[in-house]
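Let me give you the structure first, and then I'll get to my questions.
With one protein chain withheld, the remaining protein chains of the complex are depicted in position.
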Amino acid sequence: MSDILQVRGLTKRFGGLAAVNDVDFDVREGGISGLIGPNGAGKTTIFNLITGVYKVSSGSVSFGGRDITDLEPHRIAGLGVTRTFQNIRLFKNLTVFENVLTACHASASYGLADSLLRLPRFRREERAIMDKADGLLEILGLADRKDAIANGLPYGLQRRLEITRALALDPKLLLLDEPAAGMNPDETEQLMRLIGEIRDRFKLSVLVIEHHMDLVMGLCEHIVVLNFGQKLADGAPEAIRGDERVVEAYLGGGDQ
Amino acid sequence: MSSYIEGILMLSGINLIAVLGLSLLTGFAGLFSFGHAGFMAIGAYSAAVCTKLLGLPFVVAIAAAALVAAGVSWLIGRATLKLKGDYFCIATLGFGEAIRLILDNFQGLGGARGWPGIPPHTTLLNILVLDVIGVVLLANLVRSRHGRNMIAVREEELAAKVAGIDTFRYKMLALVISAAYAGVAGALLGHYMTFIQPKMFSMVKSTELTIIVIFGGLGSISGSVLGAVVLTFLPELLRAVDKWRLVVYGLAVIGIMIGRPRGLMGGFELTPKSIRAHFARRREERAIKAGRAAEDGDEALSGEADGKGGL
Partner (left out) sequence: MAQFLQQMVNGLSIGSVYALMAVGYSLVYSIMNFSNFAHGGVIMFGAYFGFFAMTLLKLPFVASFALAFVGTAVLAVVIERIAYKPLRERSAPFLYFIISAMGASIFLENIIIATIGPTFRTYPDVFGRTSISLGSVSIGRLDLIMFVISAVCLTGLVLFIDKTKMGRAIQASAYNMKAAALMGVNTDRVVMIVFALGGMLAGIAGVFFGMKYTVYPQIGNITTKSFVAAVFGGLGSLPGAVLGSVLLGVIETLVAGYLSSQFRDLIAFVILIGVLVFRPTGIMGKTTEDKA
């Protein structure tokens, strides 16, 4: 099995501080990997570097064999890497449908003239992307909330909507930033299953940042541990659980 | 129709075109332009050059006005749209003033005293035609992926980027189209007044346009139409208290931002579809009430909760 994502020597400095310092890791194609570490370890920064939101200070990111370091975020999304945010960035005042539809735009290619003059190509492709949006909402169980304003949704559904939007771009790699934040054990369990189903159904790879250890240990086939911007450990869940350094730095010297 | 009323209607119609463009830029794409009248000035003077100096037909002049204004806006966009929003605001602020200054000193085009003798090509008919075209094109744009992308950029730019939207490109598109609209409005204004002067396109004019967009409601095309008509007629009606008008406007703008940013129309677009939907909802509500009244008659206190809402 090949690696869908390869991160090499990734470094990001803010002023004098290295938030991410010389980090290497891979994400296997079709796998679910986890990125864990204490708060401030640099996990979200790594996501930002991968998705082009931050420019790297040094190092490289390659996706599917192609160097995507420092490309514009929208181009990286177009290549197949999409993400969610730690503090949910939905289009708050738009409806559920509109949130997903907006991400479906990448599948349409009609031009300005087609829009302005309502040419057949416009009608055809609009119909197609609207169907696509409807389809995704159906699969992710949001179809009955289609016209609800995103801001009014319960928290758990907002997260699900953000994931749905990320899926609308037909990604090959999905980056989830603390998707279980604020969830109780039941919801976390549901989410775990959902992520697994998404991986199977959409045939993609997943990289998850999480603090909920049950989700990480139960879901991820491979875990990368970060501390103070540096990689501490990298391997299968059992190995990580047993790794003393990880236990000391993060798990607090005992089982969660 | 008295020529006085006709005159105000024509001015409303001209304002409307500029307002539509600004509505796209500010209401839909979320970019604030301080000196939008500068694009009107460019349009007015370009068109006048075409008709008065080059003897070209009015249609060509209008097209030229749109293109030149759009071109200049493209330059401004290239320089500022990749930076933080404040830079764009400051640049448009400077641009608005600079255009006026440059034109003030350009004696070849009349300078500060103005340029008289522009052929009176503007008629109520061609204003109306351009208004209709302007509204239809804008409505089509907004209800397409191009328009929705602009709205996404306005709502949450970072999310838009990772959702695959080239935010720079769509901001630029909004800017260029809005400048083109302003240019056309300027051309129409020049050929209506038959006289143009840099002073006509000062900060005051820019502010006036922005106020109309705000009153009408950010992101509402019908609001802009209503706003343009109402706020062009209002100064005429309130001539007596003219100096207080702007004082009230200033406070009203603050109030609108705090209380009702969706403006006059409250975010509601007046379209055939929405009107039908509104009446359908009313019918539905009446039916539900009638149904409930019948139920209450049958089951006095069933204690059953209404099935709406919830999970």
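So that you can tell them apart, the chains are marked A and B in the order they are listed, and the count of residues begins at 1 in each.
Criterion: contacts are C-beta pairs under 8 Å (C-beta built on N, C-alpha and C of every residue); 3 or more make two chains touch, one makes a residue touch a chain.
All of these numbers come straight from a predicted model, not from anything done at the bench.
Using the definition of touch stated at the top, determine which of B:T26, B:N126 or B:N149 touches the missing chain.
B:T26
For a quick check of understanding: of B:N149, B:S178, B:Q197 or B:T210, which residue touches the chain that isn't displayed?
Answering carefully, the residue with contact to the hidden chain is B:T210.
If the missing chain were put back, which residues of chain B would it touch?
26, 30-32, 34, 79-80, 83-87, 89-91, 93-95, 97-98, 101-102, 105, 154, 158, 203, 207, 210-211, 214, 218, 243-244, 246-247, 249-254, 256-258, 261
Here, only the chains that are shown with their structure count from here on.
Just give me the whole-number Å value for how far the CA centre of chain A lies from that of chain B.
38
Can you list the residues on chain A that touch chain B in the complex?
Within the complex, chain A touches chain B at residues 51, 53, 72-74, 77-78, 82-83, 85, 89-94, 98, 101-103, 105-106, 108, 110, 112, 114-118, 122, 126, 129, 165-166, 168-169.
Of all residues in chain B, which touch chain A in the complex?
The contact residues of chain B facing chain A are 137, 140-141, 144-149, 151-152, 155-156, 158-167, 173.
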